[in-house]
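What you see is the complex with one protein chain gone and the rest in place.
In order of appearance the chains are A, B and C, and numbering begins at 1 in each one.
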Amino acid sequence: MERDVIYLEDVTIRFAGDSGDGMQLTGSKFSDTSAFIGADVSTFPDYPSEVRAPEGTLYGVSAYQIHFGSKGVYTPGDKIDVLVAMNPASLKVNLPFLREKGILIVNTANFTEKNLKLAKYETNPLEDGSLKNYQVFKINFNEIVKEILKDSGLSPKQIERTKNIFALGLTYWLFDLPLTETEHWIKKKFGKKPEIAEANLKVLRAGYEFGETNELFAIRYRISTKKLEPGVYRNITGNEAVALALVVAAKKANLPLFLGSYPITPASEILHYIASYKPYGVLHLQAEDEIGGVTSAIGAAYGGALAATSTSGPGLSLKVEGLGLAVILELPLIVVDVQRAGPSTGMPTKMEQSDLFISMFGRHGEAPLPVLAASTPTDCFDMTIEAARIAIKYMTPVILLTDGYLGQSSEEWKIPDLDSIPEIPVEFYTKPDYLPYKRDPITLARSWAIPGYPGLEHRIGGLEKEDVTGVISQDPLNHQRMVELRAEKINRIQQDIPDAELFGSEDADLLIIGWGSTYGSIKAAFDRLTEKGYKLAYVHLKYLNPFPKNLGSIIEKFDKILVPENNLGQLAFILQGKFLKPVISYHKIQGRIFLSSEIENKILEVLNQKGR
Amino acid sequence: MERDVIYLEDVTIRFAGDSGDGMQLTGSKFSDTSAFIGADVSTFPDYPSEVRAPEGTLYGVSAYQIHFGSKGVYTPGDKIDVLVAMNPASLKVNLPFLREKGILIVNTANFTEKNLKLAKYETNPLEDGSLKNYQVFKINFNEIVKEILKDSGLSPKQIERTKNIFALGLTYWLFDLPLTETEHWIKKKFGKKPEIAEANLKVLRAGYEFGETNELFAIRYRISTKKLEPGVYRNITGNEAVALALVVAAKKANLPLFLGSYPITPASEILHYIASYKPYGVLHLQAEDEIGGVTSAIGAAYGGALAATSTSGPGLSLKVEGLGLAVILELPLIVVDVQRAGPSTGMPTKMEQSDLFISMFGRHGEAPLPVLAASTPTDCFDMTIEAARIAIKYMTPVILLTDGYLGQSSEEWKIPDLDSIPEIPVEFYTKPDYLPYKRDPITLARSWAIPGYPGLEHRIGGLEKEDVTGVISQDPLNHQRMVELRAEKINRIQQDIPDAELFGSEDADLLIIGWGSTYGSIKAAFDRLTEKGYKLAYVHLKYLNPFPKNLGSIIEKFDKILVPENNLGQLAFILQGKFLKPVISYHKIQGRIFLSSEIENKILEVLNQKGR
Amino acid sequence: MTTLVDKIIQTKPISAIEYAPKDFKSPLEVRWCSGCGDYSILSQVQKVLAGLKIPREQFAFISGIGCSSRFPYYMQTYGIHGIHGRAVIIATGLKIARPDLSVWVVTGDGDCLSIGGNHFIHAARRNIGLKVLLFNNGIYSLTKGQVAPTTQFGSPTKSTPYGNIDYPFNPVALALGSGSSFVARTFDRDPKHMQYILERAGRHNGFAFVEIYSNCVIYNDGAYDLFTSAETRKEHSIMLEHGKPLIFGTNNDKGIRLDGFTPTVVSLADGKWSVNDLIVHNEQDSTLAFILANMTYNPELPRPFGIFQAIQKPTYEELIAKQIEEAKAKTPDTSIETLLKGDSYWEIK
Partner (left out) sequence: MTTLVDKIIQTKPISAIEYAPKDFKSPLEVRWCSGCGDYSILSQVQKVLAGLKIPREQFAFISGIGCSSRFPYYMQTYGIHGIHGRAVIIATGLKIARPDLSVWVVTGDGDCLSIGGNHFIHAARRNIGLKVLLFNNGIYSLTKGQVAPTTQFGSPTKSTPYGNIDYPFNPVALALGSGSSFVARTFDRDPKHMQYILERAGRHNGFAFVEIYSNCVIYNDGAYDLFTSAETRKEHSIMLEHGKPLIFGTNNDKGIRLDGFTPTVVSLADGKWSVNDLIVHNEQDSTLAFILANMTYNPELPRPFGIFQAIQKPTYEELIAKQIEEAKAKTPDTSIETLLKGDSYWEIK
């Protein structure tokens, strides 16, 4: 059958079903394949906070969204173009995100009375005309796979569980994507169970053929791809990127790696990955709590390890005292905070950017430390290595902020050549004249001597210490000097970090300043409006303390500054305090990233306002 | 013998000796007596951080300073007019603070070779001419008391221990102060040991007579006093004032009082006092740690108690997570932070003002809460009651900042008439329609229902909750609403607190903004310069979050704003962030309060600067 | 001096204190996985509470964070869903302020023994009147499967993919070592046993600790099957009963005897040993309690369930009340006016 082929620059698809329907897997395979063909990919897994909610319920819906294409793929997408809904509840929950005239593929098998009721539908939406604004394809996946696999020898339950693979095959056809990548994966994954592998391969192909042969589908899409640089690629989440980067940073510093951590959503995966790296000699401790996470890392750092601790908001709150100790000990330490919606337990599975204040100011006494923020899942890799570099070079704890969205969503990543990543120079002190708090004149970092080296035995601690010698001291002027030195050391990092990059032009009507995971949404909005002819400027901050040294002069040039944040305006406040320039704070605190359309609208609104 | 009498408006005296010499007692008795005659009094105990340092060492010196008089007694005094030194080490340590031509009374008994060496004197300062800039009185206290008490039946050691009382009697004579108050106290204190009481009384009088009869002293001083309002007076430290105010606040709210705390210098006395109030039915728990201190208080607050927790910096760092819980539970809670020099363990016995940032910003997520600060020891009483009022009325944790200086130094206090203190209205919810998160339309506070009342059973927790009902909710828009409501509730407190008071005139050349214990030094400097004709304005902030509502309009009126702080400029930063007005931050971080002369000099320097 | 709180306490119950279990069901839908052991605990607690003859408004349930810690939401009582690890100390504050309440703590193995371990041992030593129910599923469930302090040695979990190398805590031994006056163990699959234990805990005056094996069907399914399933439990578990000899086995043909200081399994069938040689359980013997607790991870011995120890000593809240009373009695003037004056004051007229 000949079909119309529509060429698109980018498209968003969402697989939605019950927690048990395998939607996370389906989504991640789809995203692998779309990256495999050379598309930019941005994904977002969206699953219930309950471990396993009862079947068919609204709060038990699990979904996975993939935005892919050649252009503007900075976020998982505002609106969905294609929704695959496996049951009534997933339809109900996800339909609001489907764009008008969007494609809706429904597995009719689950539209039973019981499920409709669980989803709180009064009438069957497949029949009551409520879906008339969409292109609806009703398919009984369960029946089809039953037919296909009737001779497979698999149990009915096993057969039913392949229905997501059927959906995958069908959507591959719809977007003209190759099956190879997924076939390869199935063979590897079920290598030891050939009958299961065979069944899945069969169903995958059947899904594809169903599209090809069935009259239902009059249109097919082809997504344009970018010509990617040569190299080895994969998809990666922010959390995995952090874990890998820690290993790489340790390698580059030629130090053993130690992670002290305590499980917490949405940071736990960092611990899981690190724990799985035992073959690479990585050391880790699941401590009894977050205090133990950070303080065990301090112990390891004293011993000469590249030490890190990973957590999310409530855990960061518990690490506050330990961080103060790390500041005064002046030992390198990487603290990764995968932010989630607070305060307190808040909404554990939802993202937020509200830990900037605590990162900057959340220690008793004067205890400044560098704060970095990653902007995309792959940037998590780069910024983790940067955190390690700064921690070691300046002998200081560093907080790296990511968030639940960055941690769990993925994008395609060109795996870096290890040699292309600069070494992180470390030199343990081994001369006999060791003075623990003697500082490098440029960086103000003290030098690092570790146990095991004869003759350099020394003690460090949380009490104020004498400049240079490190001997405990209560001398008033010495205290002031030390407080100022510690602050100045952090300020000097400014000389060692890249300038902020300005997108757009310096004489634009509006400067947008973002940080962290707002990058995707802002960039998409910025690009769209710039293309439409608006004069905009955009700076995305990855260094929050200290700020890049050119930031002040950039800010000076603009009258209108917009700062979108997923908090009540934390960066906005800090910018004002620092640069004494009014900024327009735009906040969204809904456990979700900004839609790029929201940013777009806000920009337009601000541009239309008189004055500021 | 007739003496010249010099009349003074104020004078500063310091008793200094070994840890075992009883200087703290001597000082506090002197201060009682000076307050008793109607003088303004400000004191400062200064003792070693070691529990009991070896005798005669420099770091074992203990001192107590009293500034008293009728005018300008806002601090314990910059320079000492009279120094009583019991041994070489105390002379060495304290001489730098004695003003030129000041009076130095030395107990020669302890100027032995050994003690001189311990004090690192190469030659005996009593003999080498190095004291020629002072009026030196060399007296062998030990010999004198030995003589006086030779028939008392006391042991030589007991006799020796009365030498500080001799010093007290002598200084009473010097300043023409009555013995009555101290006599009264001796009788009460040693009621059960009449021979000791008798000996002390004898020695006290002997000291006085020594002054009267000995030719050494050619001059006597008389300090002018103020006419105090009628009433009952006493001396009080900031820590005791906090403890008493908690009891009074509970009484005024008609609630049981609960303190959950963990010992830490310099806040421990609050716990000690509260623990000693058992006859008043006060409940307390020395928890296993500071996390337990704050969370046990949260439990007690849920049960309907007026709940408080007291600590210092490192303990506040540990309470961060608990405070976030209190914010989202919206339960009343008083957190007293007696700030000390940080970061980390820092200098535990020294004051600092560096916990403002953590108080304002130190919680993960958006978790705003009110922050108050006391400015003098007696103000600790008022601000604690104010903290309780706000906590209860707005159903929120409140942080009250004091510091090691306020907590341990004392001033005279007119004991308030209990009836003059307004009631703190509390109404536990008892209607059957309880909705835990329904808010008062004015204050936005939720209502408080406590266990034990039938029919209002309800659960609250750290997860985000639905507006009004309090049922757990992950709804995106609800979360945003709740975050905004919690923030708005704190903002509304602005309507309920007094305007900032402006000392001086609105068209002054400089506005000084202070907070906390800088009050005394700034006020003294301000008064002195104003008297000299400088045009100055001064605002002292007791409410740091929210700020008083008129603060913005005050700030607008001034071009030059000076903010002296014992930190690196924390209030300065917050003012800039809020009011977008540049301020001149003046910091001192030496574990000591500002001298008023330091402030004075800085003011003059700033006034002389062109521009800002 | 009656405070406003006293007035609330004095409020009369709405009706006679006759409850059915359903009176303790809150309107919130229970959201554990189907098959989760926690369901059984919930229903036994509701049953036992209904029978305790305590007005419903006097119950408070305090929890930390975890699957198990959702418990208070499902109970129509007062309650706090606290923060991770702090349930016991929040409850301590509540109980000190409100000794009139029956305060129950629901906590998980991670919540109670990992992050919350310190509060737990301190509450136990204080003998404060809390009932602490530890839902031990041997895993971190809410956070999807990391190692817990009670996870079996060697087990792979998400955070120990190569196997757990932490030796597990024995919660019963830890509670005894901390001075807990009531220490018991039960499990999800035996409702009657659990009800008996919970009722005893409910009536205990002082700190009552109950470890409850609860099956997590998702992340640690079957971890306790050997001891709890109908097929194997008779051979692998032993039910402690006060005053009774320690007998177990499918045919009640085995017993536990002390060999030196070492508990040893003996057969009652081969004539060598008789019931008279066996350890006789005594809830009031603290040393015996340790011996029995120490059997826990010994693969050669059956796993003990029941009440290890139930002794009486003054509770924390009683000691506070007594101390306040005595202090009041000794103080001639307990007015706040006098307190404010302190030791040394003077009057200006």
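The working rule: a contact is a pair of C-beta atoms (placed from the backbone, for glycine too) under 8 Å apart; a residue touches a chain by one contact, two chains touch by 3 or more.
All of these numbers come straight from a predicted model, not from anything done at the bench.
Q: Can you work out which residue in A:168, A:223, A:329 or A:444 touches the chain that's missing from view?
A: Result: among the candidates, A:329 touches the missing chain.
Q: Just to verify: which one of A:157, A:459 or A:610 makes contact with the chain not shown?
A: Answering carefully, the residue with contact to the hidden chain is A:459.
Q: Given that one chain is not shown, which residue among A:43, A:142, A:235 or A:447 touches it?
A: In the full complex, the listed residue that touches the missing chain is A:235.
Q: If the hidden chain were put back, which of A:260, A:342 or A:514 would touch it?
A: A:260
Q: On subunit C, where is the contact patch with the chain that was removed from view?
A: Against the missing chain, subunit C presents residues 114-118, 121-122, 125-127, 149, 162-163, 165-170, 173-179, 260-263, 285-288, 290-291, 294, 313, 316, 319-320, 323, 326-327.
Q: Even though one chain is hidden, which residues of subunit B still touch it in the full complex?
A: 50-54, 59, 262-265, 268, 271-272, 275-276, 278, 286, 288-290, 314, 344-345
Q: In the full complex, which residues of subunit A touch the absent chain?
A: These residues of subunit A touch the chain that is not shown: 32, 35-36, 38, 181, 185, 188, 228-236, 240, 244, 247-248, 251, 253-256, 258, 260, 277-281, 283, 285, 287-289, 291-292, 295-305, 307, 321-322, 324-325, 329, 415-416, 418, 426, 428, 430, 450-463, 471-472.
In this text, only the chains that are shown with their structure count from here on.
Q: So how far apart, in whole Å, are subunit A and subunit C when each is placed at the average of its C-alpha atoms?
A: 40
Q: Could you list which residues of subunit A touch at least two other chains?
A: If we look for residues of subunit A contacting two or more partner chains, we find 314, 344-345.
Q: Which residues belonging to subunit C are in contact with no fewer than two other chains?
A: Where subunit C meets two or more other chains at a single residue, that happens at 65, 81, 83.
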